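I'd like to ask you about the structure that follows.
For this depiction, one protein chain was excluded, whereas all remaining protein chains were kept in their positions.
Entry: chain A
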Amino acid sequence: MLLINAGVAGGAEPVCEVEDWQVFDKAVREAGIFVSGESLADLVTATTVSVAGDGTRTVVDGPFAETREVLGGFYVIDVPDLDAALEWAARCPGSWGGGSVVVRPVADFGA
């Protein structure tokens, strides 16, 4: 799974255009490795739920972006090994210019 932490756009020139994302998305699908993926709506629409030990439910607005990076979306891809995944992650515009992409294997519970 590629977790896309898009860099917050600072005053500098944008590092990628919408077209870059379209190109990447097309490449992932055409390579036949695409399993699923979504881009997430703006962080101001996010809500956090946590349930305490006594069952009390807390709902808060946020999370607020305390770091410079926020989860912007994800791809689940099917590739043979980590190097292949890292290669795709590097091609993802989200990893450019201050952003980063975290690569995590999806757990395999021995089907």
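Things to note:
Just so we're on the same page, contacts are C-beta pairs under 8 Å (C-beta built on N, C-alpha and C of every residue); 3 or more make two chains touch, one makes a residue touch a chain; residues count from 1.
Note that contacts and distances are computed from a predicted model.
Its record in UniProt calls the unshown chain "RNA polymerase ECF family sigma subunit", which is the match among "RNA polymerase ECF family sigma subunit", "Quinol dehydrogenase ferredoxin subunit NapH", "Paraquat-inducible protein A" or "AraC-like DNA-binding protein". Listed residues A:Glu30, A:Asp54 or A:Asp81: the one in touch with the omitted chain is A:Asp81.
Panel shows chain A; residues 80-84, 86, 103, 105 of it touch the chain omitted from the view.
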